[in-house]
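Have a look at the structure below before the remarks.
One chain of protein is taken out of this complex; the other chains stay put.
Letters A and B name the chains as they come in the text, with residue numbers starting at 1 for each one.
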Amino acid sequence: MSIFHFISDFFSQSAHWHGYDGIPQRLWEHIQYSMLAMAVATGVALPVGLVTGHTGRGGNALALLATAGRALPSFGLLVLLFVIIGLGLLPVMIPLVVLAIPPILVTTNEAVRSVDPAPVDAARGMGMRPLRILAQVELPVALPLILSGLRSAAIQIVSTATIAAYVSFGGLGRYIVDGLYQRDYEQVVGGATLVAGLALATLGAFWLAGRLAVSPGVRHR
Amino acid sequence: MGEFFHVPSDLQHSYLGLVGWHLEEALIPVLAGLLLALPLAQLCVRLRWLYPPVLWVTTVLYAIPSLAFFVVLINWTGQSEITVMIPLTLYSLVVLVPAIVDGVRSVPEETHAAATAMGFGPVRRYLQVELPIAVPAIFAGLRVATVSSISLVSVGALIGNQGALGNLLADSMFYHRPILAVSSVVTTAVLAMAVDALLVLCRRLLTPWTPPARERGRGAPVSVPAVAEEAR
Partner (left out) sequence: MIRFESVTKRYPDGTVAVDGLSLEIPDRSITVLVGPSGCGKTTSLRMVNRMIEPSGGRILLDGEDVQQQPVHTLRRSMGYVIQHAGLFPHRTVADNIATVPRLLGWDRRRARSRALELMERVGLDTALARRYPYQLSGGQQQRVGVARALAADPPVLLMDEPFSAVDPIVRKGLQEELLRIQQELGKTIVFVTHDIDEAIRLGDMIAVLRTGGRLAQYAPPDRLLSAPADAFVEDFLGADRGIRRLSFFTSGGLELSSAPVVGEDDAPPDLPTAPYLLVVDGDRRPLGWADPKRRAAGDRTLIPYGRSFPAERGSLREALDSAVLSPTGWAVAVDGDGRAVGVVSQEAVAAAIRAAHAGQGGAPEDAEPAGVR
């Protein structure tokens, strides 16, 4: 049987569309975990990246932090926290947040740091205060790169949130993990397809955000 | 502390054995990815129209979760190392192709023209001018690919104990011994950082002409390039 047979069989079974184990429910859980992790990671990494990029200081410390964050294995962290803390949201959230922080932090810092210094100098010379310069000059100009950092963080979160199922959590990973243990490849492939679909939808959402939020004067490049 | 290095007998490996196995499972895919990425990237540089679709395909590939990838592959390659290494190779490829393309494209127009004017043929110019100048960008990609590969090998534990150090995690849950998970996470992280540091060292030795990264100032050399980050 080909993968496409698995996929079509999986989606054509009506049982997969209802109840606590139904696709809508699992999808919603997955989106919730991802959004929550994304919100926390952005809340932490974005301001730090913006400020360090604006001042041009702390680049080395940041690089070290990002490397350390990347080096921590998400799956290992998940299991470790689960073994220590037990079933709960925290063991799932921490690895996802740790995963998402480096790309957001590094790209935001780099994006702001590499903004052409001339407009910033002009803004200062016209009497803009530092916070206004950051918000009205540096941020809009750096936005395309910042969005790309957020996008890769979001994709990684969506993709990695599947492992939550390994520690008895919900989300689309359930189909994959359960399918694995039940030797039900139809379920595995169906789950994988859903996750990939969700990741693509995330890409689409970021593309749309870019179209709406990025000034045409910056986008042309 | 002895607990940290003690591996349960059901894993049929010593601590160092697991470390070696882990490195093998993580680094072979990166190497394979690099070998595939070099010609592919060069093709993308030559044929400009090819790059956007390649970028899209790689982005979509990266969106497929590793666990799903492993599990789907079992159908063909069984519960083996190959099953773990094929997706990791693809992930490396995904990170390396844009890094190399951007690196080669970052070669200044004048440098390119000067090399051509001095009589460099295309192959010679690629090997002696473009590639060396692209080395920092390529290494930036290599660092991201390697670290993420080392981290992802652990997930292989789910498909019949093919996760090397990750297998400690499964045992940690099974025997409920947190120390095994600590050992797995810490060892993996240290391995990743050590290999990363080694790569940084290699890059410095290969490109003695690049100024060391400065702490201050806009437009200073990129320490962890956003280019590679963006490609993930």
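In the analysis below, contacts are C-beta pairs under 8 Å (C-beta built on N, C-alpha and C of every residue); 3 or more make two chains touch, one makes a residue touch a chain.
For clarity, every value in this text was computed on a predicted model and none was experimentally measured.
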item: Partners of the unshown chain among those that are drawn; value: A
item: Selected from A:Val51, A:Ala68, A:Met128 or A:Leu200 as touching the chain missing from the view; value: A:Met128
item: Options A:Pro140, A:Gly197 or A:Gly210, residue touching the unrepresented chain; value: A:Pro140
item: Residues from subunit A at the interface with the omitted partner, ascending; value: 116, 118-129, 137, 140-141, 214-218, 220-221
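Basically, only the chains that are shown with their structure count from here on.
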item: Rounded Å distance, subunit A centre to subunit B centre (Cα mean); value: 19
item: Residues on subunit B engaged by subunit A in the complex (per definition of touch); value: 59-60, 62-69, 71-72, 74-75, 143-144, 147-148, 150-152, 154-155, 157-159, 165-166, 169-170, 172-173, 176-178, 181-182, 184-185, 188-190, 192-193, 196, 213, 215-220, 222-226, 229-232
item: Complex contact set, residues of subunit A against subunit B; value: 3, 56-57, 59-60, 62-63, 66-68, 70-77, 79-80, 82-84, 102-103, 106-107, 110-111, 113-115, 117, 145, 148-149, 152, 155-156, 158-160, 162-163, 166-167, 173, 176-177, 179-180, 185, 188-189, 191-192, 195-196, 199-200, 202-203
